[in-house]
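Every protein chain but one is kept in place in this view of the complex.
Chains: A and B, in written order; residue numbering restarts at 1 for each.
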Amino acid sequence: MDFIVGGIVKAFHLLLAGDQETYSAVKATIYVSSLSMLASLVLGIPSGFALGYFSFPGKKALRMVVDTLMALPTVFIGLVVYALISSRGPLGSLGILFSLPGIALGQAILALPVVAALSAMSVESLDSRIRHTLMSFGVSRTRLFFTTIREVRFGLLIAALNAYGRVTTEVGISMMVGGNIKWHTRTITTAIALETGKGMFDTGIALGLILLMIAFAVNLSLSFLRKYE
Amino acid sequence: MTGALFEIRRLVHRYKDRTVLEEEFLDLEAGTITGISGPNGGGKSTLINILGLIVKPFQGTLTFKGEKVEPFSPVARGRIATLTQDASLLSRSVEENVSYGLRAIQHAKDRKARVGSALEAVGLAPSRFLGRSVKALSGGEARRVALAARLALRPDILLLDEPTAHVDEHSNAMIRRAVLHAREAWGTTLLISSHDREWLESISDRTLTVFSGRIFKEERVNILAVPYDYETETHKFGGTVDEFLNPLSCPPPSGCFSAILPASALHLSHDPDGIPADAVRFHSTVSGVFLSNKNKMLYATLLFRDTPLSARITASQAGTITPGQAIYAYYHPSDLSFR
Partner (left out) sequence: MKPMGILLNALCFMLFATTVFAGETLMMATTTSTDDTGLLNALAPVFAKDTGIELKWTATGTGKALKLGENCDVDVLLVHAPEVEKTFVGNGFGINRKEVMYNDFVIIGPASDTAKIKGKSVMTAFEKIRGAGASFASRGDKSGTHTIELDLWKKTGKPLPEKESWYIQTGQGMLQTIGMAAERKAYTLTDRGTYIKYESDHKGHPPLVILVEGDDVLKNQYSVIEVSGKHCPNVKSALAKSFSDWMVSARTQKLIGDFKLLGKPLFTPNAGK
């Protein structure tokens, strides 16, 4: 058990001593998660919102599909994305295998159903109350739309945070698509896998703690955003 | 503008295959208060949600200020407001809730003043309540805050669905005061539904009865329990009169259906021989005669086995009918409307 204490000590040592390998992995993690979150939010929020806001034939079935996709295993996404962007795959010409954008593509696929399903859910749970209230004031259709977006913003924030949690903690996609290349595509999670493989449990725990710190920083800044909006 | 403020024509609303509301012709004149009563499930809330432009009717036209309107019509924006039965407050401050409607229609001018006067209208002192969280309100206060949010809009038409249901006596009185204030100060036209017929009649210019998806405009109506034979699926119109009005005479396999009989369809007569043969008749006692100050019609009230009934009478009859008198009452079964 001493490697847990050792890990905590090591985490601070790595950060304070400015360990280059660690910072490279931190940078890679922040870069890919930002890129994948950007893509999944840009695509996921509007589609999730539409899914929850409008009613159309086949909506229930579509909701079920999206909800199911939330449970996509990361190694499976990694495999599919690899098959797509491998040199001999249909998107091979993009040449993004073993690159951070490649990982981001996979992570965006991972995050998209989470963002869409949770956005749809928050719009739906809001629907009955706010929609009814707004209509009882006799508002315009556009106003109803934008007010719904405004009212649903915390739900969307929670959707984003959930997706962010999945994206930063996944290892299957980063490993398969990124290849865990030192200085390039080694993220914190693949570094943990590697260090564990090498038997360096304390380094693995240290890296895990650093990932936790990043998540904490993101949550903290968002909660400030929520307080001062 | 030639017609009424709000005109409803050829309205039909369906839920799945069932017709839940049907009305050929209904006008709301500017500055009037219309009450609607009737049993649960009769269509009161449906009517209010349709007139409030929250629900689009299956069929029919609504004309507001001479313009056809439907949900989201710009002309009705902030002009037609509804306090629905399930209207809930957001878990924020009273001020935010009362100004919510104004913000929703992007009305920025004199917002503060409107919120204040709306709160005053429902009897909540702004100085004490503005900053309060809605979680700290009683049920009656919450209802009044929800009403104030609608009043703050100063709408032309305000629809209130059971505003006094489950509220304490003080809140009930304050809601009544607010309704009268809205009409007086802002010329608001109101449509109010309530279970409390007496309360409703005391406040409204006319009272409609919504029963089984149909609107009865007669000022007074009688709701009767009529025996029904479930085996033959027929109403029992024959038999003794007792069976018609006494719910205790509805044993299985017969049950009772409620039916509505407008006061204008319940006739009185001293002479049993002058009653048509196909009419259902019974002997009763007059308990009072009065002139409705709403439609200026004369009514006699009867008591039959503890059930109060109303019958419209003509001016010539008025002199011959006096309280305490025994009299024959009769109606034609075809005038009954069933659920």
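One rule holds for everything that comes next: contacts are C-beta pairs under 8 Å (C-beta built on N, C-alpha and C of every residue); 3 or more make two chains touch, one makes a residue touch a chain.
This is a predicted model, so every value here is computed, not measured.
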Neighbouring displayed chains - absent chain, whole complex: A
Touch with the omitted chain, as defined above, among A:Leu51, A:Leu97, A:Leu134 or A:Ala206: A:Leu97
Option touching the unshown chain, where A:Leu14, A:Met70 or A:Ala108 are the choices: A:Ala108
Contact footprint on subunit A, counting only the chain that is left out: 35, 39, 42-43, 86-89, 91-92, 94-101, 104-105, 108, 179-182, 184, 194, 196-199
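Operating definition for what follows: only the chains that are shown with their structure count from here on.
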Where subunit A and subunit B are represented by their mean Cα positions, the distance between them in whole Å: 54
Subunit A - residues contacting subunit B, complex: 129, 132-141, 143-144, 147
Complex contact set, residues of subunit B against subunit A: 52-54, 71-72, 74, 76-84, 86-88, 90, 100-101, 104-106, 149-150, 153, 155
